[in-house]
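All protein chains but one are shown at their positions in the complex.
Should a chain be cited, it is by its letter among A, B and C, assigned in written order, with residues numbered from 1 in that chain.
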Amino acid sequence: MAEYVQGIPIMRPYIDQDNQGYWDAVKNHKLVFQHCSKCDKYHHPPRPMCPSCHSQDTLEWKESSGKGIIYSFVMFTTNKMAYPAFKLPYAVVLVEMEEGVRITANTHEIEPDEVQVGLPVEVMFEELPDGQTLYRFKKREA
Amino acid sequence: MTVEYNPDQKIPHPAMWGVLYKSSTPFWEGVKNKKIMLQKCKSCGNLLNPPRPMCPKCQSQENEWITAKGTGKIYSWVTFNEAPHPAFKAPYAAVLVELDEGPRIVSNMVDVKPEDLEIGMAVEVTFEDVAEDLTLPKFRKAG
Amino acid sequence: MLQEYMDRKYRTDNKPSVEANLIKNNVAIVGIGQTQYTKNSGRDELDLACEAIQNAVDDAGLKMSDIDGFDTFILDRLSLPMLINSLGTPNVRFSCEVSGGGGAGCAVAVHAAAAVATGQADYVCCYRSLNEASGHRYGRGDDFIEYMPVALTPNYGYIWPLGFVTPLGWAGVWGRRWMHEFNITREQLGWWPVVLREYAQNNPEATYFGRPMTHEDYMESPMIVDPLKLHDCCVNTDGAAAYIITTVERAKDLKQTPAIIAASAQCCPIEQEIQTIYQRPSISGLVETWYVGQELYRVAECGPDDIDVAQLYDPYSIGGIIQLEELGFCERGEGGKFVEGGDNIRIDGKIPCNTAGGLLSEAYLHGWNLVIEGVRQIRGTSYNQVKDVELSMVTGGPGVASSGIILRR
Partner (left out) sequence: MAIESIKDKTAIVGIGVIDFSTNIGRSEWYSACQCIKLAADDAGLNIYDIDGMVKNIDDGPDPSYVQKGLGIDNLTYHSESHWGTSAMMNAVQGVASGSCNYCVYYQAAHRVSGPEKSISDYRVAREVKDDSLDMIRYDFFSPFGLIGQPGYVAMMYRRYMHETGITPEQLGWIPVVDSENAAKNPNAIFFDKPITIDDYMKSKVIADPIRELDCAPKVDGAIAIIVTTPEKAKSMKQKPVIISSNAAGMAPEGQFHTSYTRDVITELPEMKNMGDELFRIAGIGPKDIKLAMLDDTFTPYVPLQLEALGFCGKGEGAAFIEGGERIRVGGELPINPDGGLIGQGRFDTTRIVEAVRQIRGTSTNQVAGADTILVASGAGGPADGLILRKA
């Protein structure tokens, strides 16, 4: 799923000093999460300060196992609320990762009726038609 | 001297986005027809400038549009030695004209050098087609 | 994180004392005004705002020159200087805006009340003016072409590239999780929109006046974003609304029965986003609504059983029903059963909700119409008047930094 309509720009992330590491990793087909080395805690989305110890220099990027389960999802079935660059239908899944954080993404080779809460998934990377790299989730063995 | 434009740059256009900016549409429609239109409160006669949907003196929402004579005096002016927008060639002046009817509007002078400008100078309106789709009210020395 | 929410134990030791709360019982809503709610106003928002504000001023029995404060929330196309130059108010001493979209539906009243209670303004006008039906729509997918996440909102970068740009979609994620955890059925969901549509049939100002809907109609309506159907979603409206806040002392000399603010609350719990509140320990509830409810009950010194009528900000049905749980009108996870058949939220029910039709059937005026209906219930002038209303509750949007007020006679 998640195929694109030609001629409509796909949005791109806003990259700044706080999330550069995250998006650089995605470009290299890696999924990383922000981790505070002092508190040993993960935070997502990335932020400029650890909310537990208020340190601004103990934040590092740790590679994710890439594995998680679908925690919830929505299915875009009509053009009313969908973004027009996408062919219908397409799903956006909220995946609870093994690290404990939850991230949203599109799916890869999962039929609409297969998308279910609790489905084990793992990350994969896709080169989009506009040249950007984005992560998606595909089925995995539990 | 008249304001000169860089031909490859778009002069900032006023918004005529229909319903989005309804109050000022008659002003710009008037300019297209080479008139300065002023909004007048139907209830108390107050001239509303810039245009707005309610009269601040009597809270009436009924208004009409009258045609200004197009004469007035220079109230103040600025000379731009550096152009803040690429469409304009510096130096040039923006003038604040007090119309004989009372309201003040911003404009440019035609055939007057910035150094010859004076507060109180009598001026009259002239219309200049500055772009294919844009006419602007400008002023020249009266008489 | 959010331990007090997870334990359902509200901390009061870190709050200013109820005695120190100057808003409680000292401030009232004394004037309400609106324009027609239409699908195409043919006028600009400034024009609509002027009319609604004039109506509110007239309703209160004031003069425009009495107004010395203005309040709204962001996403408004008006500029305050332009508005003031039209209204002709001579000296505005207070103004503010609240961030967070629809959650601020009542926060605006909180800030206006704080200004009035501290003597920083005498009469504050809270206004909203929109051409959402004919002009700019918030929250439609095709409206986002040419938009990109910017510096002040970098977290959109994690969702927008997924074709995930509309609040309805974002809310669908926590809505589905709630349905999943508590076995809520679509049939149950449908009763919220159906009852609201019934209310709208008595309200000639409502968008859906004269257009009734049965539960069957609801079930047959198309899916917009699975799990939400067309009739789970709010209407689009052109129109404006305004209300005026002053002290109870000044209200005594005015025309209308004042709707006294018994409590006001605003909240912004951690990991707050615009609907994408996915990092919290639980997403099957609305943390922000729980906080608002707890603070309202603490300050007003009452509980859910004391509330006679509620206007809950419901951009989608799920948002309304989960609020019933978080505000304590029913148990956690029981919202589906509670609305089933509709009787509990009808006029003689346990808690009549959104009695003018709410955002689904009256108008989407970012919650202003809910405040106005909350005031009408106190005055006894609602089109669906609940008997002997003592306490009338209004809340701000779910899934965003939220707010609420309790009005009393």
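Convention: a contact is a pair of C-beta atoms (placed from the backbone, for glycine too) under 8 Å apart; a residue touches a chain by one contact, two chains touch by 3 or more.
Quantities reported herein were computed from a predicted structural model and do not represent experimental measurements.
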item	value
Chains in view touching the one left out	A, B, C
Touch with the omitted chain, as defined above, among C:A107, C:V194 or C:I224	C:A107
Residues from subunit A at the interface with the omitted partner, ascending	16-18, 43, 45, 47-52, 54, 56
Interface with the unshown chain - residue positions in subunit B	3, 10-15, 17, 20-21, 23-24, 28, 49-50, 56, 75-85, 87-88, 92, 94, 96, 103-108, 114, 119, 130, 134, 136
Subunit C, residues in touch with the chain not shown (by the definition above)	1-4, 14-17, 20-23, 26-27, 44-46, 74, 77-82, 84-85, 88-100, 107, 110-111, 113-120, 136, 146, 150-155, 247-249, 264-273, 291, 295, 401
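Please note the rule applied: only the chains that are shown with their structure count from here on.
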item	value
Pair of chains joined by the greatest number of C-beta pairs in contact	A-C
Farthest-lying chain, centroid of Cα atoms versus that of subunit C	B
Euclidean distance of C-alpha centroids - subunit B vs subunit C, Å	43
Between subunit B and subunit A, distance of the C-alpha-averaged centres to the nearest whole Å	53
Where subunit A and subunit C are represented by their mean Cα positions, the distance between them in whole Å	32
For subunit A, residues contacting two or more additional chains	none
For subunit B, residues that touch 2 or more chains besides their own	none
Parts of subunit C lying in touch with subunit B, wherever the complex brings them together	41-44, 46-47, 50-51, 54, 64, 82, 85-88, 131, 134-135
For the subunit C and subunit A complex, residues of the former touching the latter	139-142, 144-151, 153-166, 168-169, 172-174, 176-177, 180, 222-227, 270, 276, 278-279, 283
Interface residues, subunit B side, partner subunit C - complex	19-23, 52-57, 59, 61
